[in-house]
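Heads up, one of the protein chains got dropped from this complex, but the rest are sitting where they should.
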Amino acid sequence: MDKTIFEKSQEGQHAFSLPKNSGAFGNFFPPSYLLRQTALNLPEISEIDLTRHYSQLAQINRGIDTNFYPLGSCTMKLNPRINEYCAQFPAFTRIHPLAPDETIQGNLQIIHELIDMLCQVSGMADGTLLPNAGAQGEFIGLQMIGAYHRSQGDYERSEMLIPDNAHGTNPASAAMAGFKCISIRTNAEGDLDIDHLRSLVSSRTAGLMLTNPNTLGLFSSVIQEIAQIIHEQGGFLYYDGANLNSILNIVKPGKMGFDVMHINLHKTFSTPHGGGGPGSGPVLCNECLKFFLPIPKVVKNSTSYTVQWQDKKSIGQIATFHGNFSVYLRAFLYMKLHGHYGLRKIAEVAVLNANYLKHHLAKLFKVPYPQLCMHEFVVQADKYLQQGVRALDIAKRLLDYGVYAPTIYFPLIIKECMLFEPTESESKATLDEFIQIMTKIVNEIELNPELVKSAPHNQVVKRLDEVKAAKFPILKH
Amino acid sequence: MKKFTDSHEWIVMETPEIGRVGITQYAQKELGDIVYVELPKEESLVNAGQEAVVLESTKAAADVYSPVSGKIISVNTLLKQSPELVNQACETDGWLFKIQILNAAEVDQLMDLQAYEAMLNGA
Partner (left out) sequence: MDFISNQTVQIKAMLAELGLQSVNDLFKQIPDNLKIAYPDTDDGLSEYEGLCLMEKLAAKNTFSHFENYMGAGAYEHHVPALVGAICSKSEFLTSYTPYQAEASQGMLQAIFEFQSMICALTGMDVANASVYDGASACAEAILMCLRLHKDKKKVLIAETLNPRYHAVIEQYLNAHEIEIILIPVNSVGKLEKAKFLSLMNDQVAAVLIQSPNYWGVMEECKEIFELAKEKQILSILCANPLAYGLFQSAAEQMADIAVGDCQPLGIALQFGGPYAGYIACKQDYVRQLPGRIVGETSDSEGKRGFILTLQAREQHIRREKATSNICTNQALSALASLVGTLWYGKNGIKALALTNFQRAAYLKNQLSDLDNVQVITTDTCFNEFVVQFKQPLEKVLNHFHHLAIQPGVILEKDYSSLKNCLLVAVTETKSQDQLDRYIQAVRTIG
C-alpha cells in the first residue's frame, strides 16, 4: 500500500463521537504542570478512510480462510465461525475480571469444565488456563518443577535437558526459569539419542523437555525408556504440547510418562492465530505438581464456583487476571462440539493427510525420515542447490501460487528443510492441487531456476530487503 | 603469524603483548550478511573461550569467543557504522578487538593456518 494511516491524516477530520458533556463536568481541569505539552502525533482520519485503509490492508494479507497454510509446527486448521459468534456475546465480552463470583457463574463454569476436559485428553490431574501463550505455559510448568524440587530441599537441580531440535521457546523459557540448558542430540533415525541422554542425566537434572511426536513429526519409539531414565534420577518430564493434534485421544501424554505440559489452544484447539496472537497456553500437571499451579484458581463447591486468589503453595501469578478468557472460550466450545469421539477423528485424519502428502512429495524432494510420520514431516530441498535454488526460494515461489509457504529452516538441524503440517481440515482435493503446484515449481527449477530464485513475483511487493531492515531500522512513522 | 581457534577466530600479535582478533572467512560466510556487531567494553577482562563479541545477521546471532585471556584495549569502532566490513574484510579491516594478553603460552597452543585448514577439510 502506498501510504500508512499516518500519511493519510487530514486536518480536522475524525471518526469519533462522545456522549455529551454535562455543564457540571466542565469545572474540572488538571493543574497545568501535569498537562501534556508535546504534540500528540496521531492521525486525523474520517470513518470511511479508516474503514477503507484497514479493509485494503486485509486484502493484502492471507489467512486460513483464504489460503492453504501447511505451516509445520503451527497446526493451521480451520477457525470455526460458531466459536467467533459465541465469543462475541456481550454476556461474555462485557464482564469485568474482578466481578463478584455470584455474577459470573457461567464464566467460572467454563473455566472449570475446560480444565477438566483438557485433563482428560492429556491424562493429567489438574491444570490452569492462565498462561497467555505456549511460551508462558512452558515458563510456568518449569517454575512449578523448580518449586517442587526446592520444596523437597533439593537446591542442586539447576539443569534442564532439551533436545537439539526443540522449538526455540523451550531453551528460552528454561533460561527464564533460571535453568542451564543442556542439549541432547537427535540420532540418525530422527529420535532422541538415548545414550547421549543417559550420559547427561545427573543429580543436577531438574527435568527433560520433550515433544512427542517431535519437531520432525516422528513418534519416539523409546519414550517409555526416556521417562524411566528421567524419573529414576528424580527429574520431571515436561511435554511441549505443540504437536498434540497428532495424538488426540490416541495416546495421552500422562500415560507416556509426562508429568507436566502445556497445550497451545491456538494450534490444537482451533483458536485463531490473529496474525501472531493472542494465543493461550494452558498448563496441565500430575498429582505431585498440582499444588504449585498458579493463582487465581477456580474452585467448584457443592452449588457454585468461586475464585481463589490466595494459595500458600502456589507459585503465584502469571496473568493479570484470568488469562486470555475470550481465547479459551473458543476452545471450550470446540471441544464440546467434537466430544472425545470427534477429537480422535482429528488425530486420525491429521496423520493420514500428512502421510499422504509426504508420500507424494517424496517424488520431488529428499525425505530424510522415510518411516510413517505423524501430523507433520520434513523434506529437504538441498538437491536443488545445484541450480542455486534454496528452500527459501521455493517457499517464496509458493506464495505466487496462492499457498502460504511451509515452515523453513526449522528444525535447525536439517539442511534446507521444509516442514509441512496440512492438518485434518484439508480435503484430498486441496492436497492433490498442492502436489501439482509443487511439481510445477520443481519443473521450473529444472527449466527456469531464475524464476524461482527471484520469487515472489505477483505479491504486492517483491522480495524484501531484510538486511536493510536490520541495519537501518525504521520502526515507526 | 596468524593463529586460529576451532570456533573460527584468528589472532595476530601486533606486539608481544597486544593481539588483534577477528573471525575467519569460513565463519563470515556461514553467518551471512552481518547487520550489527555488539562489541565489548574497553578495559573489560575476558578469559580464553569466553564470549567477547556478538555478531548479528538477519537469521542468526553468533558469539565470538576470545582466543586468549586478557584485557580488551580497543575495539574496531568502524563496525558500528559499517558492520558489513566483517563480511567484506574479515581477515583485515574487519578485525573486532585488540587484547592485552596475559599469557603468551595460550597463543602458542592455538592452531596455525595449516592445522586450521586441515580441520576445515576434515569437518
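Going in written order, the chains are labelled A and B, and every chain counts its residues from 1.
We adopt the following convention: a residue touches a chain if its C-beta (ideal position, glycine included) is under 8 Å from a C-beta of that chain, and two chains touch if they have at least 3 such contacts.
These numbers were taken from a predicted model, which means no experiment stands behind them.
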| note | The omitted chain touches A, B
| message | In the whole complex, not just what's shown, which of A:Val327, A:Leu364, A:Val379 or A:Ile394 touches the removed chain? | response | A:Val327
| task | Return the single residue from A:Leu200, A:Ile250 or A:Ile437 that touches the missing chain. | result | A:Ile250
| task | Taking the full complex into account, find the residue in A:Ala15, A:Cys288 or A:Leu385 that is in contact with the omitted chain. | result | A:Ala15
| query | Contacts of chain B with the missing chain: which residues? | reply | 35-36, 38, 56-61
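Keep this in mind: only the chains that are shown with their structure count from here on.
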| remark: Here the gap between chain A and chain B, centre to centre from mean Cα coordinates and rounded to Å, is 38
| said: Could you list, by residue number, the parts of chain A that touch chain B in their complex? | reply: 409, 466-467, 469-471
| task | Over in the complex, which chain B residues touch chain A? Could you list them? | result | 33, 35-36, 56-59, 83-84
